[in-house]
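For this view, one protein chain was removed and the others were kept in their places.
== chain A ==
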Amino acid sequence: MADDKDVLRDVWFGRIPTSFTLYQDEITEREADPYYLLLPRVSYLTLVTDKVKKHFQKVMKQEDMGEMWLEYEGTPLKWHYPIGLLFDLHASNTALPWNITVHFKNFPEKDLLHCTSNYVIEAHFMSCIKEADALKHKGQVINEMQKKDHKQLWMGLQNDKFDQFWAINRKLMEYSVEEGGFRYIPFRIYQTTSDRPFIQKLFRPVTAEGQTHTLGDLLKEMFSAAVTPDDGEKKYQVVIHGIEPVLETPLQWLSEHLSYPDNFLHISVIPMPTD
């Protein structure tokens, strides 16, 4: 049987084929071809779209180019969400490649954060990891790491170096056997139908009696509508990394294996496709 390590690799090396098309109202000197890329699911849009920017630069005047932002079917894409999450949340069950529209004007200030450089992404990424570790180990593991270890996590993500990243990240995934898991599971539940950006609460991997909590337990408590009642119709899909883990999956295992590099379990709850 496959090893749990293979899950980590599969998660890391997940790619989404994407076509980038310039927004029709952007002023160009000549027609711009779409640009095709395989985007790493675990990375961030602004971190991996330098090539896109360069591509459209060729057909545009420098003065017409503001800060690049991306949009899918009218929804501005938040760069500070991992790519896989954005795709699962907005574009699950659609035909591939993923058609992203590229904008250089009219930055949607109320929807998106500015991303002036990779330092901003790094700062965001590291703060997520720290938050996650605060939940998991009261922040002890991340705080005991050296600066270079932090750097290695980031460089691993930036350069798509699985080994480099996991050499350090495994320490963040350790827990004492006695406790049976992390202190709290770092998770966020997203839905497109709500105004709330996401649900995030304290939730332990095991009950006070020592029973393991499953994905189902989490959803029941956080978003019970997502759990299909025994007799009812399935209304929602619960998606992580493009797959729907069964609700019996232990949460601790999920947290260790299906978390994004920021150490959070980003769970998308999306309505069942109607067709």
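What we mean here is this: a contact is a pair of C-beta atoms (placed from the backbone, for glycine too) under 8 Å apart; a residue touches a chain by one contact, two chains touch by 3 or more; residues count from 1.
Everything below uses one rule, namely that contacts and distances are computed from a predicted model.
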Per UniProt record, name of the chain withheld from view ["Tectonin beta-propeller repeat-containing protein 1", "Transport inhibitor response 1-like protein", "AP-1 complex subunit gamma" or "Mitochondrial import inner membrane translocase subunit"]: "Tectonin beta-propeller repeat-containing protein 1"
Candidate in contact with the missing chain, chosen from A:Ser117, A:Asn159, A:Thr193 or A:Ser224: A:Asn159
Residue numbers in chain A that touch the chain omitted from display: 1-7, 10-11, 13-17, 36-40, 43, 48-49, 51, 96-97, 155, 158-161, 163-164, 166-167, 170, 177, 180, 206, 209-212, 241-246, 248-250, 253, 257-258
